[in-house]
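Below is one structure, written out as structure tokens, with a few remarks after it.
Heads up, one of the protein chains got dropped from this complex, but the rest are sitting where they should.
Here the chain labels run A and B in written order, and each chain numbers its own residues starting at 1.
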Amino acid sequence: MKKNIFLTVVFLIFPLVMQASDNLFYVSFASRVMIYALAATSLNLVLGYGGMISFGHAAFVGTGAYVASICVAEGVKSAWLGWPAAVAAAALAALVIGAVSLRTRGVYFIMITLAFAQMAFYLVSSMKAYGGDEGLTLPSRASDLGNEVVFYYVVLFLLSASLLLLHRLANSRFGRAIVAIRENETRAEAVGLPVFRYQLACFVIGGAVAGLAGALLANHGKYVNPNVLHWSQSGELMIMVILGGVGRLWGGAIGAAVLLGLEHLIADYPIAWLERLAPNYQDHASLGVGLVLLAIVLFAPQGLAGLADRKTRGGNSAAA
Amino acid sequence: MKTLKTLLVATSFVLANQAHSADKLKIGFVSTLSGPSAALGVDIRDAFQLAIKMNGGRLGGLPVEVLVGDDQFKPELGRQIAEKYVKLDKVNFLTGFVFSNIMLASVPVAFENKVIYVSPNAAPSPLAGKDCNPYFFVASWPNDAYHEAAGQHATNKGYKSAYLIAPNYQAGKDSLAGFKRFYKGQIAAEVYTQLGQLDYSAELAQVRAAKPAALYIFLPGGMGINFIKQFVAAGLSQDIPLIVPGFGDDQDIIRPVGEALLGTFDTAHWALDLDNPANKKFVAAFEKEYKRLPSVFAAQGYDTAQLIDSAVRGVKGKVEDVEAVRKAMKAAKFDSVRGAFKFNRNQYPIQNYYLRVVAKDAQGRLVNKSIGTVFKDRGDAYVQDCAMK
Partner (left out) sequence: MLFLLAAGLTLVFGIMDMINLAHGSLYMLGAFLASTFVALTGSFTAGVLLAVAATAVLGMILETTILRSLYARDHLSQVLATFALILILNEVVRLVWGSDAPLPMPGALSGPVELLPGLRYPAYRLLIIGVGFFMALLLYFLVARTRIGMLVRAGASNREMALAMGVNIRLLFTLVFGAGAALCAVAGALLAPLLAVQVGMGENILILAFVVIVIGGIGSIRGALVGAILVGVVDTIGRAFLPLAFGLFFQPRVASAAGPAIASVTIYLLMAGILYFRPKGLFPARG
């Protein structure tokens, strides 16, 4: 309990401290981490709890990002209008893609979600009116959320709300059903669970939250381009999920924080002895990421949250 | 307890980074340094750093720290690095981008934070006209310029029809618009390919079917290398004369493509053999340092550094006064390798454009020889839309 209060306080006063020391860059960075945490958490719902290996999740993030951007670009500057629109668009996309894809299983599912993501990518690239390949730069953030500190709190609020939602969902009947379906689909069907409907619902919820993350991402950088939808972005999100812990409440958030934090540290804070050992190691950060990921898959499939759980007896995760 | 410790470590990292001396010049250099088009960014960077080295590690009298970042041809990455340089490292100048799309995505963060961006290459038309910005200076040439000169050349040569190919992005649009502005013949076709595309079999089939009198392409970097190779492999080079903008057959293309380029005409604002002392010094120094001939990109990178040098000297090192730096930069008091250099009121250059041809020099190397002047003192077509004085 004490730990929780402490963490909450830290998160709340962090931006004020940074602002005072003229380090607004870090507030912006923290917002970015939280946005990715949100996206990763949405994937965690679909992938971790639902067991659906969707390689097309970036498409939902991208849909949200583009809808939110187009709203601002076309003059609809209020976030109250733009962001729900983004969420709705992403949910709709998830509904359509899910309805078609969930008829398949296994690798076919992976492939078809990937295919849809690529389709979305190419379609968006061809939208010359909204930048196409070059991307779209926003004149300002929705609702003029230009103040980094204010934006940080908005993102923090949305992330917390989403995590709370996930927690409630995971511990509800819906959550248990989804996990049961993931564990053994045939048995779940035999017990009378409408598998397709539950999976689709899970997929859509995940897509909707991803859309929100996308809207936040576009507003944060005031820039969006088709690469947000590329399947390699789906891969990045997956890395975050597995790093943090598949199917664990904090998995997405931890994974995002660790991955982005590591990337920043490696790129911007050279370590002298490592530099001597391998000059230019900073350019090759992905190598480290790849190795870490491989190690986790091979040796610690429960991710960092799983490792933490093993240390403290009886963790607070909702994984089965 | 653990969390508290990590927090302390993190904050100390952050605070340690605050050591920021105001008597040093920090320049953020972001460019495309990897991938098939890396040669361009590398040339600009090498020439830029050469200029600093020749000035004793200083620009305008101040010691310089250049932060170099690689955008890997990705706009969002370029933007991220630019943001970091501007907001975290608090650079005094930002520069380096090769490609217009990456630059357009990345410079807004500089403009918003009153950091001057000096472009060593990309100079798209919106920023010359209605979007002109006081913090944007062009040390190269307006995007349309080479293409306008090429169009004029095609008109001069009397080609009845021209087939046009460019990638589908701002600079591509600008290029063909520029060509058409001065080409008076018939346009056989205007084809836009995908940015970064490397396989042109479909497009070449279309060219063959159209049988134009001349083919004009704007395909920078790896795109051009591949296109020209495939163009020659398909046998089309025997039938259709190829015209390119100056960088389409400069050193970075000559190296991989080779003799197939002999006889190709192009237009540019600079050539290796331009006869002025600054250029002779530059070409000799570049060749000595890097063991290769400089391309038009290198010339631009060198001039960028010189321009910054002149601006800093103009304010006697007081770079905190950004308005004064701007004024000094606009005066452009430096010896450009292209000869005379002056800015238009939209901070784009007014200069000459030459006709060049790929031929062998005295040592048998493939170079671009200047053989004539196509335009004298040309500005650009968009300055009237710019509100700046």
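The rule is short, and it goes like this: a contact is a pair of C-beta atoms (placed from the backbone, for glycine too) under 8 Å apart; a residue touches a chain by one contact, two chains touch by 3 or more.
The structure displayed is predicted, hence computed values, not measured ones.
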| message | Just to verify: which one of B:R45, B:K87, B:H147 or B:K173 makes contact with the chain not shown? | response | B:K173
| Residue in contact with the excluded chain [from A:V76, A:L95 or A:M111] | A:M111
| query | Any idea which of B:E112, B:D199, B:E287 or B:D321 touches the chain not displayed? | reply | B:D199
| Quick one: which of B:E190, B:D273 or B:D385 touches the chain that's been left out? | B:E190
| request: Identify the residue among A:V10, A:L123, A:A161 or A:V191 that touches the chain left out of the display. | output: A:L123
| query | Of the residues listed, B:V68, B:A213, B:V232 or B:A285, which one is in contact with the missing chain? | reply | B:V232
| note | On chain A, the omitted chain is touched by residues 47, 53, 55, 100, 103-104, 106-108, 110-112, 114-116, 118-119, 122-123, 125-126, 128, 132, 231-232, 235, 238-239, 242, 246, 283-284, 286-287, 289-291, 293-294, 297-298, 301
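Methods note: only the chains that are shown with their structure count from here on.
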| remark: Touching chain A in the complex, chain B uses residues 3-4, 7, 11, 13-15, 18, 70, 74-76, 79-80, 83-84, 87-88, 100-101, 104-105, 108, 168-170, 194-195
| field | Complex contacts: residues of chain A adjacent to chain B | value | 3, 6-7, 10, 17-18, 21-26, 28, 128, 132-135, 137, 221-223, 225, 227-228, 268-269, 283
